[in-house]
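And then chain A:
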Amino acid sequence: MPISHRKPAAPSDDKRWKIVETRMRRHGDRPQALIEALHAAQEAFGYLDSDALEFVGDTLGVPHSRVYGVATFYSFFTLKPQGEHTCVVCTGTACYINGAKEILGGLERRLHVRPKETTADGKVSVLTARCLGACSLAPAVIVDGDVQGKVDAGELVAQLEAM
Partner candidate 1 sequence: MSRPRIATVWLDGCSGCHMSFLDLDERLLDIFERADLVYSPIVDVKEFPEDVDVCLVEGAVSSEEDLHRIRMVRERSKTIVAFGDCAVTSNVPGMRNPIGVPPLLDRAYRENVSLNPQVPTQVVPRLLPTSQPVHRFVDVDVFLPGCPPHADLIHTLLDDLLAGRVPDVSGSRFGR
Partner candidate 2 sequence: MTTVYTLTIDGRDVAGSEGQTVMEVAEENGIAIPGLCHLEGVHDRGACRLCMVEIAGSPKLAAACMTTIAEGMEVTAHSEQLLEYRRAVTEMMFMERNHVCAVCVANNHCELQDTAAALGLTHFDLPRISPKVDIDASHRLFAIDHNRCILCLRCVRVCDEIEGAHTWDIMHRGLETRVQTDMGIPWGESTTCTSCGKCVQVCPTGALFEKGRPVAGGSKTKRPFLPWLKVVQEERGL
């Protein structure tokens, strides 16, 4: 049985909260909309801070500890702000046997970032993906949303350094 609860006010008058609210309302503000709501909040703000988690939980009537449990379970969700640029390195099998390891090694040596980390200057966040499904381009990376195929580690580092 759904427990009636009072919907909370958005944490601020930032308009982006409206998008999140709308998405939740479309699902009837029910607990089952939790993941959709987290997607909406992350799309709107780039990451999920505790304001967002609490707001989503309170709106949908989901206990905070459970919201946190869900947000930390799925690797797509990030609780920290990302760098100005993102570089997603595919570590799928095809990319692995075609040199993804060398790419990650190059990033660590030259930019001093490991997966899930952001460079000290906040410029570039390095992430990994379990398979982009772009195996024909292996090894593949996504730099700021653009897929790049048959990547050379040195060239990639140079490109990121120039950003």
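Regarding candidate selection, all candidates are chains of the complex that A comes from, given by their letters.
Quick notes
Rule of thumb we're sticking to: a residue touches a chain if its C-beta (ideal position, glycine included) is under 8 Å from a C-beta of that chain, and two chains touch if they have at least 3 such contacts; residues count from 1.
Keep in mind that this is a model prediction, so the values were computed, not measured.
Chain contacts in this complex place chain A in touch with candidate 2, from the set 1 or 2.
Within the complex formed with candidate 2, the chain A residues making contact are 50, 53-54, 63-69, 72-73.
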